[in-house]
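Worksheet: one structure, shown below.
As you look at this complex, bear in mind that one protein chain is not there, while each of the others sits in place.
Chains here go by letter, A, B and C, matching the order in which they are written, and residues are numbered from 1 within each.
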Amino acid sequence: MKVLYFAWLRTRIGVAQEVVEPPAEVTTVGGLVEWLKTRGPTYASALANTKVVKVAVNQEYVPYDHPVGPGDEVALFPPVTGG
Amino acid sequence: MKVLYFAWLRTRIGVAQEVVEPPAEVTTVGGLVEWLKTRGPTYASALANTKVVKVAVNQEYVPYDHPVGPGDEVALFPPVTGG
Amino acid sequence: MTVRVQAEDFDVGAEIDALTRDRHTIGGVTAFVGLVREIAGGDAVSAMTLEHYPGMTERQLEAIEAEARRRWPLDDVLLVHRYGRLEPGDRIVLVLTASAHRQAAFESCHFLIDWLKTKAPFWKREETPQGDRWVEAKDSDDTAAARWAENPVWPGG
Partner (left out) sequence: MTVRVQAEDFDVGAEIDALTRDRHTIGGVTAFVGLVREIAGGDAVSAMTLEHYPGMTERQLEAIEAEARRRWPLDDVLLVHRYGRLEPGDRIVLVLTASAHRQAAFESCHFLIDWLKTKAPFWKREETPQGDRWVEAKDSDDTAAARWAENPVWPGG
């Protein structure tokens, strides 16, 4: 599973993208975020407030109960500020 | 008093502008329009429906009870269709 | 504040550049460009001629521009309206509004073009296969303009 980070999530975690292999129990976006927090203090801190962590799976916005699986591209980012 | 005509009022009356000297009883826009109608059949016909005859005095839109006098520039025209 | 009534065409990109150059308080510019359509009221239109009232037309445009600036916080406004004979695809009118905030730029631009359609002294004559005809005022334009009325007395009306 490929995970991408944008904006201050990228700068705080210090990674733009990585390939991860979460355990089989991780089947949703919410489960993935909780598992990522266990990977170290920078993850735990950057992902602490999930209100400001938006998610896209395969380049579509999804809610936290959306399923995720091995072949997916998952992106985590703050609320957008374009225009 | 100078009177200007625009759009189909101009083409129907056949005059773009003229200098007129209405009698002293003519003191309002409404009075002027009624007096102009007496000047010939093209005036009477073109000015018959005053709902579609708008008026400006000295380049400002005015209602029919607005005063007019010798030095004024009075314009008669149909509802505008610009833009 | 700029108002121009002219026979010549205008250059939208150049006008936006002139309005915004070195003015870094502007966050957004809204532009409206009106064009001559080839169809009007179901008939083919090969050309149209716009008549205006020199002097009064400029005065009325200046008055409504001042009204827009009174109602919205605008950095600048430009109104350009052409007269004379125009063919389908030709530009007729340009409204530009610049503001720190996009909502003000949008609303004031929309207000100005709705007003121009109903209160600016211009009259259109269309050339169609059935002959020439003066265009009649549209109720829908009056309705569009009426929604901007703050009170029953409309500026300039």
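Throughout what follows, a residue touches a chain if its C-beta (ideal position, glycine included) is under 8 Å from a C-beta of that chain, and two chains touch if they have at least 3 such contacts.
Computed from a predicted structure; not experimentally measured.
*Asks:* Given the contact rule set out at the top, which of the displayed chains would the hidden chain touch in the full complex?
*Replies:* A, C
*Asks:* Identify the residues of chain A touching the omitted chain, counting contacts across the whole complex.
*Replies:* 4, 6-8, 10-11, 56, 59-61, 75, 77-83
*Asks:* Residues of chain C in contact with the chain that isn't shown?
*Replies:* 11-14, 16, 20-39, 88-89, 100, 102-103, 105-106, 109-110, 113, 144
Just so it is clear, only the chains that are shown with their structure count from here on.
*Asks:* Let me have the rounded angstrom distance from the C-alpha centre of chain A over to the C-alpha centre of chain B, please.
*Replies:* Here chain A and chain B have centroids separated by 74 Å.
*Asks:* Could you work out how far the Cα centre of chain B sits from that of chain C, in whole Å?
*Replies:* Inter-chain centre distance comes to 26 Å.
*Asks:* Of all the residues in chain B, which ones touch at least 2 other chains?
*Replies:* Residues of chain B never touch two or more of the other chains.
*Asks:* Give me the residues of chain C that touch two or more other chains.
*Replies:* Residue numbers touching two or more other chains: none in chain C.
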